[in-house]
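Removed from the display is one protein chain of the complex; every other protein chain stays in position.
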Amino acid sequence: MAIVELKNVCRSFRKGEETITPLDDVTLEIHEGDFVSLMGPSGTGKSTLLNLVAGIDRPDSGSITVAGTEITNLSRGQLADWRAANLGYIFQTHNLIPVLTAYENVELPTLLLKQTAAQRRQRVELALKAVGLSDRADHYPRQLSGGQEQRVGIARAIVANPRVVVADEPTGSLDAATSEQIQDLLQRLNRELGMTVLMVTHDREVAGIATRRLILNRGKFLPS
Amino acid sequence: MKYQHLCVLGLSLLLTSGCSDAPQDNGVANKTGAIAPGTGTQYLTSSEPAAVMEVADARKSAKADEAIAIVGRIGGSEEPFVDGVAAFTVVDLKIAHCSADEGCPTPWDYCCTQDQVKDNIAIVKLVDAEGKPVTDDARKLLGVKELSVVVAEGTARRDESGNLTVAATKIFVRPVK
Partner (left out) sequence: MLLPWEYSVRNLSRRPVRTGLTLMALSIVILLVFVVVGFIRGLERSLRVTGDPDVVLISSINSEANLESSAIPARTPTLIAASIDGTQSRYGVICASPEMYLGTRVTVSDREPAPGLIRAVTTAAPLVRRSVRIEEGHWPDRGEVLVGRLASAKLGMTDEAVAIGQTLTFEGQTWKISGRFTADGAAYESEIWCNLEDFQSATKRQDLSLVALLLKPSASPGEVSLFCKERMDLELRAVRETDFYAELQQHYRPVRLLAWTVVVMVAGAGIFAGLNMMYGAVAGRIREIATLQAIGYRRRAILFSLIQEGVLLSATSSLISGVIALALLNGVAVRFTMGAFTLRIDGPAILIGCGTGLLLGVFGALPPALKALRSSVAVSLKAV
């Protein structure tokens, strides 16, 4: 059964006189447990697609169903609640909250779930352990390296045990060695925890870790 | 205790610019319309006494402690009714007062003829059977207001300056034409 389903999705932007249509009648199905990589030239609409799946942007037409919910008609508030329960977002730059420690950053999504303090602590510790940063829990982001920050970002994306994880160029701003660590980590999330991952990348090598590879060009998927 | 002298934001400067003395509503509900009949029926008579003197004549001839009946128009100052007792000043009917349609908000103060008022005014104070001043509001008690014409029956009181007070036991209110 498809966990992500896009049907005839269109999304265009107005730029002055011009109208750009990055997504033109796109249809896509992703199955539970898939690790999908999405490649394509810069500016083709990869991030746009990801944001639609993540429910932080809306299509002009078409329907999007993620984790069993048709999200195109939800209100802003409903979307927020839906994201908290079902979605993990890994950003290109980690986007950690600088005034919160690694632990507190990871804890943020769990505060939105109905859980006891003990359950919450257990989850946060588990997530930090999964990314190998248990000993950095009390560090603030500025006290961490770029790779460690991105790992905290990943821990935060997975702590609430989301059905779908989206990642927008998660290795885009890391050096080769650190990038490899992150690739490893993402692969383990998919294999060991069975998380469905949709990852945008422009790096052929990074795309290689995925179980399914898509290429987006001029608003359409190319056969890969 | 601190005695420092703050000039608070120049607020004190503003004191010199006082507010204009707008005429205050003196509590008369309707200045021109009908008024409710008085509640003090024991002080009101329905017929006018026979020998009635004008205020000016009474001031000239009335003797102390003499029984007297005078007719006058309630007024003579901005507040002709005395607060706290049933008493008011009346002015001789011959003295003209300005009217409301001349734009005077308080025509009963005889502002245009003040100099004549001095010798044509008397005070009527309502007294009970024992001769004590009545402490209710005359307006409510007698159903009168400023510029009402009343006949007061009672005893004349005089002082060395020629002021005339009528300690009235009965009041007749002349109906408005």
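Order as written gives the chain letters A and B; numbering starts at 1 within each chain.
The rule is simple: a contact is a pair of C-beta atoms (placed from the backbone, for glycine too) under 8 Å apart; a residue touches a chain by one contact, two chains touch by 3 or more.
Everything quoted here is computed from the prediction, not taken from an experiment.
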Chains shown that the absent chain touches, full complex: A, B
Omitted-chain contact residue, chosen from A:20, A:112 or A:193: A:112
Considering the complete complex, identify which of B:71, B:121 or B:171 is in touch with the unshown chain. B:121
Residue by residue, what part of subunit B touches the chain that was omitted? 1-9, 11-12, 14-19, 21, 77, 82-85, 87, 89, 118, 121, 123, 125, 133, 135, 157, 159, 161-163, 165
Logged for subunit A, residues touching the omitted partner chain are 47-48, 51, 54, 56-57, 76-77, 80-85, 87, 89, 91, 95, 97-100, 104, 107-109, 111-112, 156
